[in-house]
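After the structure tokens below, expect a handful of questions from me.
All protein chains but one are shown in place.
So, subunit A:
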């Protein structure tokens, strides 16, 4: 497993904490997923009900790395301020940087993303940028100080899988030494396997597990799929070809005409 800003993760599974039917099911999904990282967010807290405090206790007890996000931020200023607030609350320099540029697809505003990444990196953050598979943007993010890239597979919450296999393969080939995480869009474990077969280092997902009929079972299914894909990638898969090639030896075949 490649390391992420000096931290080697036991598995390449990063799992979101939103949309579960109950806190108990969330905890069970994490247990069966073997996830190494939990993504979290910040929202307004009331001084009366203090809902965030119970959630924090639940997440802390999962015993995984915490990756706070800047979800819902549409400007550089908003994202940078949210990152600072997250660093204080969660006591980590890690930040999943989202600067949303378009509402229908929740596509990142890659121009704002690069700018925010530079500001945060210079301030000591370790940025996990939610980006597209665009090679030029990737290069700019690395120049801004990012040491991890998180291209989308498909729009957040869509479950469409890997929309641009060519682009994702090209990204892997162009940056062989950079930890790459498929972030968003995965709906099925087979898509996670495909991501790992492409040579990606990790996946980050939420909805596919949380909104499954049985989230804990789906979490385990993704864990197995990740393991299969990673093993397959390390086993040096055969090259595909256009024409058939007989697998059964022809030599020694009886003449029966």
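The criterion applied here is as follows: a contact is a pair of C-beta atoms (placed from the backbone, for glycine too) under 8 Å apart; a residue touches a chain by one contact, two chains touch by 3 or more; residues count from 1.
Everything that follows uses one rule, which is that contacts and distances are computed from a predicted model.
Per the UniProt record, the chain missing from the shown structure is "Thiamine biosynthesis protein ThiS", taken from the list "NADH-quinone oxidoreductase subunit K", "Polar amino acid transport system ATP-binding protein", "Thiamine biosynthesis protein ThiS" or "Dihydroorotase". Listed residues A:11, A:39 or A:121: the one in touch with the omitted chain is A:39. In the complete complex, the residue from A:11, A:131, A:193 or A:207 that touches the missing chain is A:207. From the options A:7, A:81 or A:234, the residue with contact to the chain not on display is A:81. The omitted chain makes contact with just one of the residues A:27, A:62 or A:89: A:89. Residue A:156 is the one among A:117, A:156 or A:181 that touches the chain not shown. For subunit A, the list of residues touching the undisplayed chain reads 16-20, 39-48, 50-53, 55-56, 59, 68-69, 71, 77, 81, 84-86, 88-90, 156-157, 205-207.
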